[in-house]
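Remarks on the structure that follows.
A single protein chain has been omitted from the complex, and every remaining protein chain is retained in its original position.
Up next, chain A:
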Amino acid sequence: MAEGAELAADQHVRYIVTVEKKKDSFESLVMEHIRLNGAYWGLTTLDLLHKLHAVDAAEVVDWIMSCYHLESGGFGGNVGHDPHVLYTLSAVQVLCLFDRLDVLDVDKVADYVARLQNEDGSFSGDIWGEVDTRFSYIALCTLSLLHRLHKIDMQKAVYFVVSCKNLDGGFGAMPGGESHAGQIFCCVGALAIAGSLHHIDRDLLGWWLCERQCKDGGLNGRPEKLADVCYSWWVLSSLIMIDRVHWIDKKKLTKFILNCQDKENGGISDRPDNAVDIYHTYFGVAGLSLMEYPGVKPMDPAYALPLDVVNRIFLRK
């Protein structure tokens, strides 16, 4: 292998474990409200690198539950922050990693999510009513992991997602919204979980997605934009779910991701030589996982969790 073209797994593990402790920098404070998402990104990465045991499970579970709102059944982004589905999904996903769904009042949490479905099948993010296909994905993913999909109108949920399909084969945040790889992941993921991928023209969308690969080997989020490591997940997992991942050059993408590492201090950035963060570290490693990079656990592209975790949830009686 070429010099430098290796995954600095140990450094990334160390980065994640230390960044978790640095709560008081300006950068951390500005992200304080999404700490629960950060927990999911960091812990899933640790699991993918076979190092989930580097953290204290009980401590993590306790902290997750301190973000729980008893009245509503939802989770906030951090202690004292309002409940929202964005953080509710992360909470459920982290508990899945540790196989600790038993700490939840499952029906209460499921009802919080189910109550947010609207007449047209869409989902609001919280009681304030913002609608976005991100929330459709979150709702279906959360309820599926909790085995409570029967609490919502699945057909309407699917029809709403399909109504956000654009003429280029992609999906936007709401009907008429421009196709964007992040929204596409959410819609494809939602349809995958609902067993409804046949609504997608896979050749058309596959072509739009494979054209995200730039000359530098990285992937962008939509036409005429710069490559960014996070799209290694959004685009790649979408391609995998529709069985078109062979339409991109995986070697070149792998090289791009590896070049975004800070091999000294650990962590991965959006582009080579930029500042690293937990978000891009997760997406870089997740992208490598989807490309079967040695030493990284395989991931489920729809639930965004390690494959063994998802198989355990759905196949173990």
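Following the convention adopted for this analysis, a contact is a pair of C-beta atoms (placed from the backbone, for glycine too) under 8 Å apart; a residue touches a chain by one contact, two chains touch by 3 or more; residues count from 1.
To be clear about the criterion, contacts and distances are computed from a predicted model.
For the omitted chain of this complex, the UniProt record lists the protein as "Geranylgeranyl transferase type-2 subunit alpha", which is one of "Septin", "Geranylgeranyl transferase type-2 subunit alpha", "Response regulatory domain-containing protein" or "Ubiquitin-related modifier 1 homolog". Only one of A:Val17, A:Ala57, A:Leu101 or A:Leu307 touches the chain withheld from this view, namely A:Leu307. Residue A:His81 is the one among A:Arg14, A:His81 or A:Lys156 that touches the chain not shown.
Although one chain is not displayed, its contacts with chain A can still be listed: residues 24-26, 29-34, 76-77, 80-82, 84, 126, 128-130, 132, 144, 149, 155, 158, 166-168, 172-174, 176-180, 192-199, 204, 206-208, 210-211, 213, 217, 222-225, 228, 240-249, 252, 262, 269-271, 273-277, 279-280, 289-292, 298-303, 307-308, 310-312, 314-316.
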